[in-house]
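Okay, here's the structure, questions in a sec.
A single protein chain has been omitted; all remaining protein chains appear in their positions.
Note that the chains take the letters A and B in the order they are written out, and that residue 1 is the start of every chain.
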Amino acid sequence: MSGWPKNPHQLGKDHLRYDGPIKVRGAAKYASDMQPAGWLYGMILRSPWPAARVRAIDLRPALGIPGIRAAVTANDPPFNVRYCGEELGAVAGLSKQACLDALSAIKVEADILPFVVKEEVALRDTSPRVFENQPNAGEPREMRTGDVDGAFRSADKAVEGFFQTPVQLHHCLETHGNTIQMRSDGITCWASTQGISSVSDGLADNLGISLDKVHVISEFMGGGFGSKYGAGIEGGLAARLSKEAGGLPVRLMLTRFDEALAVGNRPSSFQKVRLGAKKDGTLVAYELESFGTAGYASGGTTAGGGGGAGFPAPYIYTVPSTRVRQTSVAINAGSARAMRAPGHPQASFGMESILDEMALALSIDPVELRIKNDPSETRRRQYRIAAERFGWNAKYHSPGSSQGPLKTGVGCAGATWGGGGQGSEAEVKINPDGSVEVRCGTQDLGTGTKTLMTIVAAELFGLEPADVSVKIGDTTLPPSGGSGGSTTAASVAPAVFDACQTALGELASASGISDPRGSNWRAAAAHLRIKPIVARGRWKEGLSGRGVGGVQMAEVEVDTETGLVRVKRIVCVQDCGLVVNRLASVSQINGGIIMGIGFALYEERILDSQTGVVLNPNFETYKLPGAADVPEIDVILQDMPERGVIGIGEPVTIPTAAAIANAVSNAAGKRVTRLPITPSHVLGLLEQPPQIR
Amino acid sequence: MEEEISRRNFLRGVGASAVAGALAKAAAAAQSVESLDDQKPVGPEPEKLVLRVNGSKYEVEVEPRVTLLDVLRNRLQLTGAKEVCDRATCGACTVLLNGQPVYSCMKLAMEVQTQEITTIEGLGTPNNLTPIQRAFVECDAMMCGYCTPGFVMSLTALFSAKSNPTVEEIKKACSGNLCRCGTYPHIFKAAQRVAESGQSTT
Partner (left out) sequence: MKNFEYARARSVDGAIQLSTPGSRYLAGGIDLLGEMKEYIVSPKRVIDLKLIPDLGRIDTSSSTWKLGANVTIAEIAKSEPIRATLPGLAEAASEVGSPQIRNVATLGGNLAQHSRCWYYRHRDLHCLKRGGATCYAREGENKYHSLFSGNPCVSPVVSNLAVILAALDAKVSLRRGDKEVQLTVPELYSDAWGNPLAHNSLQPGDLIVHVEIPTPKNRSTYLQVSEKSDFDWALVSCAAAGRKTGDRWFEVSVFLGAVAPIPYRVESPLIERGELSSAAIGSISQSLASQATPLAHNGYKVPIAQALIRRALTRIVS
């Protein structure tokens, strides 16, 4: 049913990255590398208080520091700040050192207010409020189906548990920020962004100028993971600094410290879950009461990627009777943003954990229990494939039963993701010398969008990807959407396809060669003499799909004396529709899994109740997975070309933590109840002798 | 594509020899240290100093508190080394100092006068990538690419010390570099490919 060629010669093969050579030489220029003539260094002053009323900000001492060219306040005092790290003002100057001195010189008068940074404390009526006129707990989101109490009564077994996930930070390696030049005739912004068009919309809006005066460029960007739409408050500040400095460009990139405070995170979750099933494993009843925080703006429309700290429940499973109540609670901390599959990893951890408890209670193999209850035919098949590759039947054992202090365990989990394409446009230019350029106003987050465009064009033209050049990341190019929700490949590939199809038709008629592809290409193009073909295309139905399933299995080793967990192996079976570039797809899946390992074992933003600060605003104590933490990863791509192109950036990060948590529980003989699974947590679980079931 | 990648070129690159050269120059550098002023404090005002980067000499005028990374990126426009953490934790700022990988965010420019500094810009040329750079391209060992220069520097140092390291040694050599995109498996593959080719040429 898909319009893609049945026997492709480029699609689905391993292709080298278009911009690999320039990246390995350090020659790729990111927003943070831009140094247009006269550029100034920019830095932001942030609130050291979790809650305060700012009465006055005196910028004059900053302006007196040698080398400082501009200083602005983030708001006109008086105003309130609601978390440590909220913007107070910004400076621009000739060097980082001048800016640092200027930030220290700014005088801020503020009245410090009471604050709250722990979710469970914020829920209490007696706790300080983040916003004076509203309770910290938002209106709960409630959903019901069927008669839950009756269903629990009719169930043969019921199990329950309490599960917690921490706030996870995006920590893209390139920090948030822009290099911005604001002149009277318009604004140029080199942005580190997932959406050049949302950056230009935001800047136009923020500065009250018309959209056609805003030029946004993002040829390379150093990671986003959902946190880099719009120009951000930092973009607005940089533009104002540039204006104030007489139109000199300002490069304002955040520091790593700033990244931990102010530019998004994955909301926390505290989940009380109850599950009821029949003897044969059929799930009949499910109840969830959860709360979590998306930061000070919890409950706001964009917090947490839409809707605060909620998440899908009972995740991928259908249970006839369910009762769900989810509350987002505001605390004095930076706001959440969409983070790689918003809501899903939290949902997966709670649901897959309680499912494993049920499997134990019913003495049913965990994989079989999933196959019995998972409504997706794709995933049911994937479980069989994964089990075979993983050796599940041989490896699964009853909890805690492996001998010695070093215990092994296995676990599994499944996931879903929507993705899907949307209205991107693209343009292709065929030159008389046969060279081809594809252009699209999208951006490449490291997912290989540029490469994908060359592959699609090469496929349609019977050329090699190396014969095609690409232009992206510029708002003067044909518009495309933001890169989020795993939609880029599914949006851009069909648009390029469409443009190339049109161009091919035009080339055929211009050259009189009915099939100008492949070996005819140069001859056909030569007929164009001096007039290149330029054809536009747009995304259309039938070339992209949405909705993917995937399952993962994890094998771990737990040192029960030290609590140390090591992931030995992950097997991932992922449905991905039509694969365009196998090499890049596998790499992206590896990356999703590794980020999932971080969520499972290492990552947690830690706030201090006494001072309200983030205690680990660095990579020393906010721990990201490193080389030695990476297990053997076995990726099985389940090609379904008939479904068209589907993005896979997000689904693959979802089930990893749940599978690992189940594997650790299987090894230790105790249920893991929180992430990250640190030695402290494991030893806490093991304080009592292992449960005998 | 920017360039043609062939197996033959891949084996022939210049990375290791560039590093060996740096080591030799380091010895020479140690002598010229004597010419630095004896014990006289400088600063806090900006002070002229000469840095030797990728075989060229650069004169800059900086305050003592300015880091090598700051000078490379913001004064010399050598932006391959990235500022990611500025605290010795991520490796994106890795450069070679007399052939050894170091975090340039934790070195004052003053400290490294007369020493031989190699940055990613000093490794390959568009038409002649080093074996490690080439293997990175061939194994797709980067996604967003922001961490890539740092990993290339760390592995360049590894291979100049040892031509056929084990996977464990490769992981150890990369342990001071973080990749948030999670490209590690392909990075290991790239390094192993170099290790194998190293064996085949010795």
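Following the convention adopted for this analysis, a contact is a pair of C-beta atoms (placed from the backbone, for glycine too) under 8 Å apart; a residue touches a chain by one contact, two chains touch by 3 or more.
From a predicted model like this one, the values you see are computed outputs, not experimental measurements.
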Neighbouring shown chains of the undisplayed chain, as defined at the top: A, B
Per the touch definition above, residue among A:L123, A:A277 or A:A627 touching the missing chain: A:A627
Subunit A residues touching the omitted chain (full complex): 48, 84, 97, 100-101, 104, 257, 559, 561-564, 566, 601-602, 606, 608-611, 613, 615-617, 620-621, 623, 625-629, 678-680, 683-684
Missing-chain contacts mapped onto subunit B: 33, 36-44, 47, 63-65, 67, 86-88, 91, 94, 97, 100-103, 106-108, 110-111, 154, 157, 171-173, 175-177
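The rule is simple: only the chains that are shown with their structure count from here on.
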Whole-Å gap between the CA centroids of subunit A and subunit B: 30
Subunit A residues touching subunit B - in the complex, by the definition given at the top: 14, 16-30, 32-33, 35, 41, 95-97, 171-175, 220-223, 225, 253, 255-256, 445-448, 465-466, 583-584, 587-588, 590-595, 618-620, 624-628, 630, 633
Subunit A partner contacts - residues on subunit B that touch it in the complex: 1-3, 5, 63, 65-66, 70, 73-74, 77-87, 89-90, 92, 119-121, 123-126, 129, 133-134, 136-138, 140, 142-149, 152, 170-172, 174-175, 177-188
